[in-house]
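What you see is the complex with one protein chain gone and the rest in place.
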Amino acid sequence: MPVPKPTLYPPFNIVRLSHVDYRVTDLAKSRAFYVDTLGLQVTDEDDSTIYLRAMEERGHHCITLIKADAPSVDVLGFKLYDEPDLDRAHDFFTSRDLPVEWIERPYQGRTLRTRDPWGIPLEFYVKMDRLPPIHQHYKLYNGVKPLRIDHFNMFSADVDASVGFYNDIGFRVTEYTEDDETGKCWAAWMHRKGGVHDVAFTNGTGPRLHHTAFWVPTPLNIIDLLDLMATTGWVANIERGPGRHGISNAFFLYVRDPDGHRIEIYCSDYQTVDPDLEPIRWSLTDPQRQTLWGAPAPRSWFEEGSLFDGATPQPSALKAQPIIAP
Amino acid sequence: MPVPKPTLYPPFNIVRLSHVDYRVTDLAKSRAFYVDTLGLQVTDEDDSTIYLRAMEERGHHCITLIKADAPSVDVLGFKLYDEPDLDRAHDFFTSRDLPVEWIERPYQGRTLRTRDPWGIPLEFYVKMDRLPPIHQHYKLYNGVKPLRIDHFNMFSADVDASVGFYNDIGFRVTEYTEDDETGKCWAAWMHRKGGVHDVAFTNGTGPRLHHTAFWVPTPLNIIDLLDLMATTGWVANIERGPGRHGISNAFFLYVRDPDGHRIEIYCSDYQTVDPDLEPIRWSLTDPQRQTLWGAPAPRSWFEEGSLFDGATPQPSALKAQPIIAP
Amino acid sequence: MPVPKPTLYPPFNIVRLSHVDYRVTDLAKSRAFYVDTLGLQVTDEDDSTIYLRAMEERGHHCITLIKADAPSVDVLGFKLYDEPDLDRAHDFFTSRDLPVEWIERPYQGRTLRTRDPWGIPLEFYVKMDRLPPIHQHYKLYNGVKPLRIDHFNMFSADVDASVGFYNDIGFRVTEYTEDDETGKCWAAWMHRKGGVHDVAFTNGTGPRLHHTAFWVPTPLNIIDLLDLMATTGWVANIERGPGRHGISNAFFLYVRDPDGHRIEIYCSDYQTVDPDLEPIRWSLTDPQRQTLWGAPAPRSWFEEGSLFDGATPQPSALKAQPIIAP
Partner (left out) sequence: MPVPKPTLYPPFNIVRLSHVDYRVTDLAKSRAFYVDTLGLQVTDEDDSTIYLRAMEERGHHCITLIKADAPSVDVLGFKLYDEPDLDRAHDFFTSRDLPVEWIERPYQGRTLRTRDPWGIPLEFYVKMDRLPPIHQHYKLYNGVKPLRIDHFNMFSADVDASVGFYNDIGFRVTEYTEDDETGKCWAAWMHRKGGVHDVAFTNGTGPRLHHTAFWVPTPLNIIDLLDLMATTGWVANIERGPGRHGISNAFFLYVRDPDGHRIEIYCSDYQTVDPDLEPIRWSLTDPQRQTLWGAPAPRSWFEEGSLFDGATPQPSALKAQPIIAP
């Protein structure tokens, strides 16, 4: 399937990805990872929940860690532009026979909880409590100096279908990988906020969350994190990288949190605000697609992901194989 | 005057700043500056004109250099979202009794030429010829490795009025400087594309163009440019920096082209896509406003600027003085 | 006076500069500066003294802070190669009619205390307590991430004479500034350990200590320190920079401690181990000598320095004027 034409006038206006709620089994260990190692800032916490923001964010949180018996992903959150967009979103999901619910959420205004057609739990809101800026409180910068949440990457059992749905609600494809034999999409990167992506989909047993990414200033911050993790007991949590993606041209590192949730540290992609930006096509057999410098990703990177609450992953029909490290 | 409420539904949709046309007196010298020193890429040239783009841009050009008897600025260009936006822009400027004209421009589709209320020449278009990506052609990276045009900064004789007009057409204030005594705006930064600004206004004899800025990957690229300029005959063209702006938090350098047009090299500001982003207020007397690290700007930086064709600068009524280097 | 031929077989073997003892008036304030801001590591402390080392050093200390009524410099320390070198140093200083004394020093073996001909207090030792490496304890890296002490810079009332004396004891000139009119040395950089310098001399009322420098990994660490100092109450202690020296080619920043002792943060000079390395000559009138990028240093940088205990500064006979910021 070719990449669909962008939806220039979507049914409701999504500004950007906003936050993810992770269920984690040991709140103290997760705090050691996200706060003491990555450098995210605690904005609220109690015995069951920790709210975190990155250094340039003014919204109350971009990650919520929730104590649970088993790790999973509770919801992916997105910020809408204006109050009427919430009602339009409600109508859109209703018209697609998808579950909708108005819920109460701490620190957020009116919130719509729904799911995409494959069961990924989504929530939309317009207002989240705003906090005073800390981006010039340099004493607080720590770990990898995370600036902001950047994107979600999800396994999808049918990437073409996922692209179609998210394209309908205004996400625009910037780059994609095609399986030369079948002409099907192996993976796609789609944005709202003007970078390479807010969401991406990769072929595999899905839906599952592949990773959440954070933006950092420069590749040197990623090297600093590697040095820190390597010498503070986290070396086994370094999964892949550092490297340059062919796709997106970003400099990356993948690490795993104590429950295996995968976090990407990311910088250096490019501006995509032009509505006529041409999507870049990559062949699945191009070894520089994953890593411009040629190194293949490890098997775990292709196979492991976080479960979404209430969604049952299905195997993908597309069996094309990417290049895996031997 | 307080900062006005943002116009969430502007009369037409500006995507981003796009390009500037500079009149220059010696095309070869300007080419040596912009191409051989800054590292911009030539996309077309003949005896009278040079078109340039930065490394991640796919539009045909972000600067046009036009041979002329005296230096000036011919026009500031902006990209609109969709064809109907062009007609709505035509209607808007007509309704404000501002001059409108449909013109032919090489490499651009339908183009509207107009002026703001103080005579700044503006042009709007939707389509510009798109070129193949070169952002992964690393052999071409050179000089400061400019990635994209970032913003225009203009002298205004009445910043409050300028802010009002540009706010009406959808630019949103991210930061501003207030004169504590009069409560008037000394300077303001306003964006469309999700960074700290596409346009900024500074109190002074205006309208004049203060500078055009380019985005680069990291502060080290700016240090590389300083080393290069310092050892290839351009040391006198280094005007201010490197430094960190208090406002915008960006890392900056100001250099002057052979005709005195001021170019800023810029990186590290922050994401501003949230429509409810709170503008940050600075006092004119805060010495860290200009440079977080405390060093004042030189007198030339406050006084010199490029003339716009067909616009006669007027002195500003606001006489508050910023901090100038002794 | 031309630069003297290097002394290939000096009377005793100095390995490198080692440490400086600063008298400071408020130990807590100095700790906040050197430990909390610069990131040096405390290796011992009590009510009157703090010992510090940098991240890659294995010797016990590179700075000692000593509580005192007035700020001054107690001594500059140098490490010798082997025990017989200590005795040879004793003989050399005795032969020059300079005061010699064997003293007890905490954490050091046999220590010779003496003075250069202008009264600068010097001490030489071979053994200092060695500490376990911490250069891979990345959790400890902080502030500017100082790696090691790099050099001392001193005001001298007769630079030619200072160069002559230090050349006799094996320091080799790498770069120097000459006053074109008189042919006299305005400044000189001299090394033992294979970098641009262990000691430097600058024309002025002397002897006084101009600054002590620390080596850091990259210019980005210096930018991090500027951001940190600018936002934690130390902005007035930023004196000059960042910039690139013409001389030494190093990237630099000068800051002042709470008592005015000047600290340079420094990186990027070059290797000088070749005994036939040709000294590089600079003219005093070359504006790129001080700062390759052209910015002049402030007046304080030329005039202010720390007193050495027991040495009375004399004005310099050489009245040539460097380029000072207006």
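Labels for the chains are A, B and C, by order of writing; each one numbers its residues from 1.
Methods note: contacts are C-beta pairs under 8 Å (C-beta built on N, C-alpha and C of every residue); 3 or more make two chains touch, one makes a residue touch a chain.
Everything quoted here is computed from the prediction, not taken from an experiment.
K.L.:
Out of A:Lys79, A:Arg113, A:Arg172 or A:Arg244, point to the residue that touches the absent chain in the complete complex.
P.N.:
The single option touching the absent chain is A:Arg244.
K.L.:
Return the single residue from B:Thr232, B:Ser283 or B:Gln321 that touches the missing chain.
P.N.:
Touching the chain that is not displayed is residue B:Thr232.
K.L.:
Which is it among A:Thr231, A:Thr285 or A:Ser300 that touches the chain not included here?
P.N.:
A:Thr231
K.L.:
Of A:Leu40, A:Ile263 or A:Leu292, which residue touches the hidden chain?
P.N.:
Looking across A:Leu40, A:Ile263 or A:Leu292, the contact with the absent chain belongs to A:Leu292.
K.L.:
Just checking the interface: what residues of chain B touch the absent partner chain?
P.N.:
Against the left-out chain, chain B lists 136-139, 218, 220, 224, 227-228, 230-232.
K.L.:
When the complex is taken as a whole, what residues of chain A touch the one chain not shown?
P.N.:
Spelled out for chain A, the touching residues are 218-220, 223, 226-227, 229-231, 235-236, 238, 242, 244, 251, 287-288, 292-295, 325-326.
K.L.:
Quickly run down the residues of chain C that touch the omitted chain.
P.N.:
These residues touch the chain not displayed: 8, 15-16, 56, 58-59, 79, 81-82, 127, 130, 133, 135-136, 147-148, 193-194, 217-218, 246, 249, 268, 270-271, 273-278, 280, 292.
Methods note: only the chains that are shown with their structure count from here on.
K.L.:
Which contact partners do chain B and chain C have in common?
P.N.:
Neighbours common to chain B and chain C are A.
K.L.:
Examine where the copies chain A and chain C touch and state whether the two sides share over half of their residue numbers (same) or under half (different).
P.N.:
Comparing the two copies, chain A and chain C contact each other through largely the same residue numbers, since over half are shared.
K.L.:
Which chain maximises the distance between its CA centroid and that of chain A?
P.N.:
So the farthest one, by centre of C-alpha atoms, is C.
K.L.:
Return the distance between the CA-based centres of chain B and chain C, expressed in whole Å.
P.N.:
One centre to the other, that is 44 Å.
K.L.:
How many angstrom lie between the centres of chain A and chain B, each centre taken as the mean Cα position?
P.N.:
33
K.L.:
Where in chain B do residues touch two or more of the other chains?
P.N.:
218, 292
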